[in-house]
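What follows is part of the complex, with its chains left where they were.
The letters A, B and C name the chains in turn, as written, and every chain counts its residues from 1.
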Amino acid sequence: MAHNKLLSTQQVSQHKAPQDCWIVVDNHVWDVTDFLEEHPGGSSIILKYAGRDATKAYSEVHTPGVLKTNLPPTKYMGALDESTIDDDWIKSSPIETPQVILDNEKPPLHTLINSHDFEVVASRKASKKTWAFYSSAATDLITRDANKSCFDRIWFRPRVLRNVRSVDTKTKILGVNSNLPLFVSPAAMAKLIHPDGECAIARACEDKGIMHGVSNNSSYTMEDLRNTAPSANFFFQLYVNRDREKSAALLRQCSANPNVKAIFVTVDAAWPGKREADERVKADETLSVPMAPSQAKNDKKGGGLGRVMAGFIDSGLTWEDLAWVRQHTHLPVCLKGVMSADDAVLAMEAGLDGILLSNHGGRNLDTSPPSIITLLELQKRCPEIFDKMEIYVDSGIRRGTDILKAICLGATAVGMGRSMLFATNYGQEGVEHLIDIMRDELETAMRNNGITSLDEAAPYLVNTADIDHLVPSARQHPYARKVAKGRRPLPISKL
Amino acid sequence: MAHNKLLSTQQVSQHKAPQDCWIVVDNHVWDVTDFLEEHPGGSSIILKYAGRDATKAYSEVHTPGVLKTNLPPTKYMGALDESTIDDDWIKSSPIETPQVILDNEKPPLHTLINSHDFEVVASRKASKKTWAFYSSAATDLITRDANKSCFDRIWFRPRVLRNVRSVDTKTKILGVNSNLPLFVSPAAMAKLIHPDGECAIARACEDKGIMHGVSNNSSYTMEDLRNTAPSANFFFQLYVNRDREKSAALLRQCSANPNVKAIFVTVDAAWPGKREADERVKADETLSVPMAPSQAKNDKKGGGLGRVMAGFIDSGLTWEDLAWVRQHTHLPVCLKGVMSADDAVLAMEAGLDGILLSNHGGRNLDTSPPSIITLLELQKRCPEIFDKMEIYVDSGIRRGTDILKAICLGATAVGMGRSMLFATNYGQEGVEHLIDIMRDELETAMRNNGITSLDEAAPYLVNTADIDHLVPSARQHPYARKVAKGRRPLPISKL
Amino acid sequence: MAHNKLLSTQQVSQHKAPQDCWIVVDNHVWDVTDFLEEHPGGSSIILKYAGRDATKAYSEVHTPGVLKTNLPPTKYMGALDESTIDDDWIKSSPIETPQVILDNEKPPLHTLINSHDFEVVASRKASKKTWAFYSSAATDLITRDANKSCFDRIWFRPRVLRNVRSVDTKTKILGVNSNLPLFVSPAAMAKLIHPDGECAIARACEDKGIMHGVSNNSSYTMEDLRNTAPSANFFFQLYVNRDREKSAALLRQCSANPNVKAIFVTVDAAWPGKREADERVKADETLSVPMAPSQAKNDKKGGGLGRVMAGFIDSGLTWEDLAWVRQHTHLPVCLKGVMSADDAVLAMEAGLDGILLSNHGGRNLDTSPPSIITLLELQKRCPEIFDKMEIYVDSGIRRGTDILKAICLGATAVGMGRSMLFATNYGQEGVEHLIDIMRDELETAMRNNGITSLDEAAPYLVNTADIDHLVPSARQHPYARKVAKGRRPLPISKL
């Protein structure tokens, strides 16, 4: 560190490019080139002062020690030779006050390199209410966190010395081509984080060739989405309305929309979960969504968007009602939200086309089982089901390795919901970037496991020993289907 | 952020309502509307300065950077145009010093949305001694914490597509109707946190239709409680006095009180536990309780209220003494504090009406078993007991999901002690609010598991695989009832 | 908070007693009565200013906000009426500067209520080197921490309704009466923390009627200890010297000392462990111990007292050498530091009188097994050993519940080493206080488990299910005694 060196204003002003940027603060000269991209407030605000005096702007935002603390001593270039200060120098310093709002700028998209990054940015840049609504989950967040941690506890058993030069991630979902075994899981109100909302997602899915699961509580209608992304493939997530005619109308619209390939009836949200972060933040009561007769409001329980917007959903839906759904659509019908092998078998017996193992991202019933545990339960208790219908998984997918684990264990494809909303923060480009990341991570995971197509993904590639003991082993209770009569608790068979 | 904008005092003073509130600090104008409810010191102190200059009040409590740090830049409205300051403006600024005591105000009751919130508020607002006495538990707090975490490690196995439109949480406890499978567990000296003490609890239980378990160390007598809540149902928790006549008198009074429905004899506190937080804070030696001959004091061990107030309890109580209890009351007699299947069987053989599985909230013997583990032990080792007597559980219940898990595993009802004391912080209204919260959480959990009455709650709905290995599997040792003779340790059968 | 109230100097000066103490800081009057005992620098420094102005003394040590931050608003009594300041007031304020060294004062002994407290005080008040030497353990501290956590993972199975009015903790150790199943485990150089060193321990053990295990590296000789505590019972911990004659001399001295009841030959320290905290602090090279030819020094590995002082120990000691020990003493001979059932059986076959299961407090070999796991290994693999010799346990005992767990699982008595050193910080009185605490905790644990004598302590009272899987189940390998020949690793039988 040449801290005794005196530098003239002429010398300093030569370093004014992004790749060679010095600034002066309190007559100390610093090389901030390497720091530009790390600056929490973005690089542009610094570049305004490249080769110039930034004291005034700096002082409005930072305390004097920040530079010294954050830069290594090697970046200290010396002291400004004050005798060289002249009019040019003084004029060169921009007079506009730095805009503090810059601190609020999102980091450049290319600096986000995984799904966690999108979540971090959203936590800082989305409105408080949007963040609360998107990120919240039921009560103590146990299921939300276990969704991810159970994936992390599955080990690979990678095979080496296999030719993995080219890798193919293509698959089919309900007969529809998909470039990845990944779809966007239905998630409500994408417009809260970006004006383009679900339109951005639809266009990204169209470009990247994956399926977009559209929420009943989408900020845009299916027609809007078809218009914006005319060759996209959708499935529609239905919340059955207590007023059945309204749901029937929606089913008819979807069936008439050639881009809609399937109906997913939601069954994991018979009653709205208690999402406390969502309740604690006041909602904008002007908010409504076009395909559901819902209107935000704040009541004595709080401002929970998730709870209030769900007001129209019929909590009386039963297996019998699925016949009614079939009557109103020719499309494949799947269930979203199966959480037990017992109900998976019932779904198979009911002739459904697929089931999405999901706990609603942990948003509805805390300590409901992580989806990957339910997938293992199917492998253990009803493996024949994989021959009869497609099985999907969502809740907790954050990495390409997570996708591959689910596929190895029998899933046809997996969905990502929250992460896609967080990516929508950057509009269509953000969602595309996230899909690219997931593809890259999946391909890397496949190659490093020694496989090149999804057909090769099989259970022998994963070691679930660390979570196998969590998988329920008991057979379905004999009386379970008719609902247990009598108060007397039954002995736990597995004890 | 329009921070260059100049705002006149006239403009500022128009934003003076709770739903549109600006304040001026150091000539900066901020919109604090959204911040009102978050303000740790309560919103009222801010509202005093709505549309006005708050600099003086602000500076007495906060350092200059607090506002900038806590508010997003979008809430900065601009600078105050100092040329517009006039006499009206100056006079409008209240001259009274802000009352620092406001920091001590409790948050509004409706902002508390779960049992944890009541605990957090009590930790901050109750006196140091009250907090220490209520929250403390034996030595290293292992049992206290495991009481809760063992519930968290039980997973649901929710069933879908069942009609859950209407849900019924009613049940009977010893033949007495209860709107919930929940009662207030006996806990001492509620007056420490609110002058109404147990009277507030009794009235809340009366209104909400649940049973109130009254502590032998209650701040009010059974007669007081009956007078304040004439249609409430109570059970009385008895600590048997070394001077048996005193206990006999209490039993006679309870038996003559038509609101008292049962006697719970405490057996998990043969000796006072070592509650270190309680010992470390000096007690008010004027404190005494009416139904027990107890008087607080500070001695060389410390100021432990729990220890000192328990001085009258007979540590020589045995199974034989239960006959003596029966002689002094016609009421059902239950045991509070059974911690093993062995003693549960003895209680069944002794003809008791019920047992409350409890470890005294972890307050007496650290590493005594979590109550839910004891419930599983009963299911495993003596399932026939559920046909013979009612089983209750307390210690660790914080959520509606916890209640449902205990019911699924065979409990008739569960108790909450500490949480109810924390709710008493807000008087009767607080306790009612907490009961409402618990009911709402329980109903939500029932619905999202696919059941609508407690009769349907059965073991097949829960997965205890993560804690099953903790359940003792050994049969009761053959000599256990006569007390092992001889020093030689016996081989551990399960190893 | 009556913060607008003006208080005269006369009013303030009336509150000058420990039980009613006000002080003035910056003209604010605070009631610090309740705070006296909490003051980290001790109460005496505050009491100097009781009823007076403490501004000057306060400011030298604290920043202005400390009082406001640490005291509740209710302790603010008002502002000092400056018009009442007179000469008496000014003179009443002591002029001596507060002694910063007071921050170094130990808290009063009676405020320490468990063994952890003694450790905390030692960590703050002992010299850096003493703390490093006493508290350090081998490399990553895994064994040190597991010693305690394995106790914490054992649950009790408490029995209720047993007469526990009087409880008896007496037992015999090698035929010697002991008031508790507890002894002081040998630990080196107690003088580092208090000038009385082992003399303080010996006198405390004499008064409390428990046995004192004296380290070969004691700061005082056995004769010193016998002189200071003429009716104490000792056992002597022998490190066998490479120069056997020196050890023989020690054995002869011990055998001639009627207070010495047994010899414990240390076998868990064949080579000094790597205690990094100890190495990192420079040692005082003038330090030596009388019964071992050891002298502290700092070398290129660091300043490790434990390592350097162990230089004389013979790392070539074998089972054959025990015969040599027997030749030089008529006293019972035990082994300290057995860590496997295999060696326990060898010790039994060698005819030793007892074994102390110990890993040297985790100080010698990191990831050596926690002692309580070794005790379970004995129960599992060689239960007959409990009929043949006495088994002791140390390493990790911090609570009365720990003592009871070890006794239930077959130990005759347990030792505490580090905690006793930390208690020696307060001299004899400190050690006595700690022994009293341990007795009280043990009695409470016995009573709350439903037993009144140690004869009743048996395995059925504990549930070790959470750690049973850690207990080695393999039988001793057939070749283990002759030392495995050949490099080829043997299959792990238990896999």
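Everything below uses one rule, namely that a contact is a pair of C-beta atoms (placed from the backbone, for glycine too) under 8 Å apart; a residue touches a chain by one contact, two chains touch by 3 or more.
For clarity, every value in this text was computed on a predicted model and none was experimentally measured.
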item: Whole-assembly copy number, given 3 chains displayed; value: 4
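The rule is simple: only the chains that are shown with their structure count from here on.
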item: Touch-network distance, chain A to chain C, counted in steps; value: 2
item: Chain whose mean Cα position lies farthest from chain C; value: A
item: Fitted rotation between chain A and its twin chain B in degrees, CA, nearest 5; value: 90
item: Self-contact between copies chain B and chain C, residue sets same or different by half; value: different
item: Rounded Å distance between chain A and chain C, as computed from the means of their C-alpha atoms; value: 51
item: Centre-of-Cα separation between chain C and chain B, whole angstrom; value: 36
item: Residues of chain B engaged with two or more neighbouring chains; value: 471
item: Chain B residues touching chain C - in the complex, by the definition given at the top; value: 97, 99-101, 103-104, 128, 139-140, 142, 267-274, 276, 279-280, 282, 300-302, 314-319, 321-322, 335, 337-340, 342-343, 346, 364-369, 373, 469-474, 476-477, 480, 483-492, 494-495
item: Complex contacts: residues of chain B adjacent to chain A; value: 1, 3-4, 34, 37, 72-74, 76, 110-111, 113-114, 152, 154-165, 376, 379-380, 383, 386-387, 399, 401, 408-410, 440-441, 443-445, 447-451, 454-460, 463-466, 468, 471
